[in-house]
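Got a structure for you, written out below as structure tokens; questions coming shortly.
Missing here is one protein chain; the remaining ones are kept as they sit in the complex.
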Amino acid sequence: MSKVMTMREAISQFVHDGDFVFIGGYICRPPFAAIHEIIRQKKRNLTITRSNAADDFDMLIGAGVVKRFISTFLSLGVYGLGRCFRRSLEKGIPHKVELEEYTNLSLPMMLMAGALGIPFVPVKDMLGSDLLKISSFFGEKKYKVIENPFDGTPALLVPALNPDVGIIHVQQADENGNAQVWGIEGDCKWGANASKKVIVSCERIVSREIIGKDPSRTIVPDFRVVAVVQEPFGAHPGYAPGFYDVDLMFGSLYQRASNTVEGFQEFLDEWVFGVQDRTEYTQRYIEKFGYAQFKNLMAEFDYSYPVSYSY
Amino acid sequence: MSKVMTMREAISQFVHDGDFVFIGGYICRPPFAAIHEIIRQKKRNLTITRSNAADDFDMLIGAGVVKRFISTFLSLGVYGLGRCFRRSLEKGIPHKVELEEYTNLSLPMMLMAGALGIPFVPVKDMLGSDLLKISSFFGEKKYKVIENPFDGTPALLVPALNPDVGIIHVQQADENGNAQVWGIEGDCKWGANASKKVIVSCERIVSREIIGKDPSRTIVPDFRVVAVVQEPFGAHPGYAPGFYDVDLMFGSLYQRASNTVEGFQEFLDEWVFGVQDRTEYTQRYIEKFGYAQFKNLMAEFDYSYPVSYSY
Amino acid sequence: MTEITSEYIKPELMACCGAREIKDGDIVIVGTGFPAVSANIAKYTHAPNAKMMQESGVYDANPRRPALSVGDPCLNPGAAFIGSLVDVMGMFLQGGWVDVGFLSGSQVDKFGNINTTVIGDYINPKSRLPGSGGANPIGLLAKKVLIIALHDKRRLSDKVDFITTPGYIDGPGSRAKWGLPEDCGPEVIITNKAVMRFDKHTKEAYLESYHPGNTIEEIVENTPWDLKIADDVHETPPPTDEELRVIREIIDPMRMINIYLDRGYI
Partner (left out) sequence: MTEITSEYIKPELMACCGAREIKDGDIVIVGTGFPAVSANIAKYTHAPNAKMMQESGVYDANPRRPALSVGDPCLNPGAAFIGSLVDVMGMFLQGGWVDVGFLSGSQVDKFGNINTTVIGDYINPKSRLPGSGGANPIGLLAKKVLIIALHDKRRLSDKVDFITTPGYIDGPGSRAKWGLPEDCGPEVIITNKAVMRFDKHTKEAYLESYHPGNTIEEIVENTPWDLKIADDVHETPPPTDEELRVIREIIDPMRMINIYLDRGYI
């Protein structure tokens, strides 16, 4: 039962206005093709989350699709601060996003708890910080401090998260959705498995036999997946280990563009609204910057050693 | 800083009388060479744990090294019930082991909590069962039922476990202890990382470069490891994917032997006390059952496809 | 190619009874023996999209021999996902994704409670059994539980000595008291003589069908509780030729199922 479809179909069918969306990846395998499609389809009032957000989340906020953001961090890293994020919070442009702030320990643990079907999980961070003094749309349910019933000491509990939909970009998946990753995982496995449904964007669709040659690499099993979209170059300007490098040129192009509201809009007009899909996006990239630049991003191939699961 | 040593050295230096020991594997990669060495060195008063115990735990109990067992299950599976386990609990031979009983959900979660440095974790099993009516050496601290502070419903909490030492058998490790696995993981990753120190037994020691070719396979990083022992055939009569099959002949030989106290003792005399180490054990195996039988256990090799982490 | 005859052994019939409880697309958590055979019969007949997992960490294995345990080597090559106990028991089962669980027990009572811990007193046992393993969480967290048991007054019981795995505990309302969903729980007890289904209201197992060759009288006599009988009680439909073909040609050509004959499944 193939779940293969276009990104347009996947986002249109499975991401609804008002949904709570987990979006995996941080520079490594951000699902940029999906993010552009969400903006292109002008989704509204999304709640988004990930530990460590970057240019992709900044773009979603600037494009006005986000109402709420369960966050730990948003920065463009080497390119500087997230301009859309700042404009939203400092000036309400296009509107003020509501933030619920955690950390890169507590938020992944909350997604893990969601994936494991447990209602909350203890964590050891945030204590003594002002992060415990602020809360937003979670209100009293941002966290609870209880007495550890085993030893009487205080214990900080954070609630499980179960997004409506999780979106990840991986190296390979089969047509039913068994999704395989190598390299930095971030919070993709827990975040996707915490989600009620999962959209898998991948560099390449492979056969079920290829998945079965190395099943320890699968981070999401097919029964959790509702859509599989083959999107080569789908994480650009982020990277995918084994496929292509991070695109620093394009990253700073976005940073410069997003410095102003107008520049940001022009960027969207060119790279999001001005193309129909990832294929046109890649075509435009090659036409504008040259095939040499495109080719330069392509990864060298440094083979691992095969293993065997046989007996 | 190589941590490579013999199993005799590893068990003698790092497993002490009275220790709490996690022993990974269930048919798949049980660290049998380590288990035999623990018996050979006549360790005493150990507390042992794993989710799903089999012939290896039965043997430890029969040999009298175990005082306490944090358990979910002990059976010889296809061979029948664990005879030493039953004799211990039904007749006190060689002595009555104290049991603290959980399940194959709660115990792995407790090891996970231990590995994550959190004091307890909620679970959704055991409710309504008599498992909540019995407790042993954990007393009141076997579990706690609290009111979930987020919604007022009852929540069952189980405590984190942090064994003194974890012992696992893996396919390959480097000399510092970075340990890699493919195939069924059981509770090896969480159990080993919950332990204060880890003994890694492996089919083969490989270079740090080989580890680095596929770092997503590493389940325990070197800084958690105190000893690395190369023990080919070290999981026999269990199996190691990619190396050898389970040995049904030897498994039922153990089952028949362990039917009586005398038979069990003869088994130990022949296969544990009668050999110095895994090399002599394997030599005896081949001499007794023939090289054809030994060779027959060796795995066929069914290559996975290599991947690349490059950029 | 095996020649299919309409003759069959009881374990084959029992496996077919299990298979018929599985719907297409179900996620089934299986152990070894019957459960794996049942789920596979379903997969190769009416439920091609049913998928199986084992508690040891395996999902959608492709074994070329029947697995002898949940950690059997044959579960590794070709699986769709291999991870840990926490992945399967926590992320999939506790996460609420498992539709059907199979359990067997040394003692099963009329409310579907199962004992795999101890016969007699817990502290001074008459007979010590393996313990819960994955049974307790499977029984509590799979949406539908199928129980396999031998049909005699030792294995079936009015009340088990020890509730390792709760069924409906003390009857209607008991699960709710523990915060467990009422619409989950045991569905049937499949024995070597009958299929007994749990009544939606009384939560007690009643006789739904008797196997060919077994009589209602014999079954009532060998059931330690006051066994209610369905109005439409009937003979269990025997395995179809297609079901037998699947068992004998695809799932278990080595006839490992015969070991259940020695265990009394006759």
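By letter and in written order, the chains are A, B and C; residue numbering begins at 1 in each of them.
Criterion: contacts are C-beta pairs under 8 Å (C-beta built on N, C-alpha and C of every residue); 3 or more make two chains touch, one makes a residue touch a chain.
Keep in mind it's a predicted model, so treat the numbers as computed, not measured.
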Could you tell me which of the visible chains the hidden chain touches? A, B
Tell me which of A:E37, A:D174, A:D187 or A:E203 is the one touching the absent chain. A:D187
If I consider the whole complex, including the chain that's not displayed, which of A:R86, A:K144 or A:R284 touches that chain? A:R86
Residue of A:L131, A:I146, A:I205 or A:V226 touching the missing chain in the full complex: A:L131
Which residue, A:Q41, A:N104 or A:Q293, contacts the hidden chain when the whole complex is considered? A:N104
Give me the chain B residues in contact with the hidden chain, please. 1, 115-118, 174, 178, 193, 208-209, 211-213, 215-216, 218, 221-224, 308-311
Residues on chain A facing the left-out chain by the touch rule are 26-28, 51-52, 71-75, 77-78, 81-82, 85-86, 89-90, 101-106, 108-109, 112, 123-131, 134, 153-154, 182-190, 239, 241, 245-246, 248, 302
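Criterion: only the chains that are shown with their structure count from here on.
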Find the chain most remote from chain A, comparing centres computed as mean CA coordinates. C
Measuring from the mean C-alpha position of chain A to the mean C-alpha position of chain C, what distance in angstrom results? 41
Counting only Cα atoms for the centres, state how far chain B is from chain C in Å. 28
By residue number and range, which residues of chain C touch two or more other chains? 58, 73, 76-77, 82-83, 86, 90, 93-94
Which residues belonging to chain B are in contact with no fewer than two other chains? 109, 123-124, 153, 182-183, 185, 239, 241, 245-246, 302
